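Just dropping this structure here.
== subunit A ==
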Amino acid sequence: MSPDLLTALIVGAGLFGIGLYGALSQTNLVMIMMGVELILAGALVNLVAFWRFLHPESYAGQMFVLIVMTVMAVEMAVGFGVAIARFRARGSVEMEEARELKG
Partner candidate 1 sequence: MAVITLQTFFIALFGIAALWFGVVVFRTSSMMRSALALLFSQTALGAMFLAMQAEFLGVLQIMMMATEMSIMAIFMVMFMMDPGGLGEMDMTHQKRLSIAAGVIGALAVSGVALFAHWGPTATVAPAAAEQIRGLGTELLGRSMIIFETAGVTILTAMIAATAVAMPVLQRKKTS
Partner candidate 2 sequence: MRIAVVLGFLFAGAYLVAVLEARLATGRLRLAAPGWAAMALLGRESVVPRQPDRLFFETAPALLLIAALLAAAVLPLAPGLFITNLATGALFVNAALAYVLVALLMAGWGPDGAYALIGGWRFLGQLIAYSMLIVMPITAVAMRAESLLTTDIVASQTGLWNILYQPLGFVLFFIAAMGVAFLPPFDLPSAEGELAGGVTSEYTGVRLAVFRLGRLVLVITLSAATVVFYLGGWLGPVLPPWAWSAVKILAVSATMLLIGHYLPRIREAHLLAWCWKLGIPLALLNIFIVGVMVLVWP
């Protein structure tokens, strides 16, 4: 297997790990969203690498990247909408204070 593909996949894995750490460890909603963005970025790298090194003749791979970018934008829009609503209601977006969501 080619070192290019391996390098790209390991970068993707690294981004996934960093993003997972961020999403789990941060207490602020906005910082958690940054973690999720990093996880999605890892997915992007993998998709581009798969397209380039495994199936460069099929453009469905590139289209998948566009869809993931859309998901990133949607995540931002909805996340900030929730953050603003939460901030209006409670005056903070700290997740430690969101105990009432517990079942």
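Simple rule for what comes next: contacts are C-beta pairs under 8 Å (C-beta built on N, C-alpha and C of every residue); 3 or more make two chains touch, one makes a residue touch a chain; residues count from 1.
Candidates were picked such that all candidates are chains of the complex that A comes from, given by their letters.
Everything numeric here is computed off the predicted structure, so don't read it as measured data.
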Looking at 1 or 2, the one that touches subunit A within this complex is 1
Per the touch rule above, subunit A residues touching candidate 1 in the complex are 1-22, 24-31, 33-35, 37-38, 41, 44-45, 48-49, 51-57, 59-60, 62-63, 65-67, 69-70, 72-74, 76-78, 80-85, 87-88, 92-94, 96
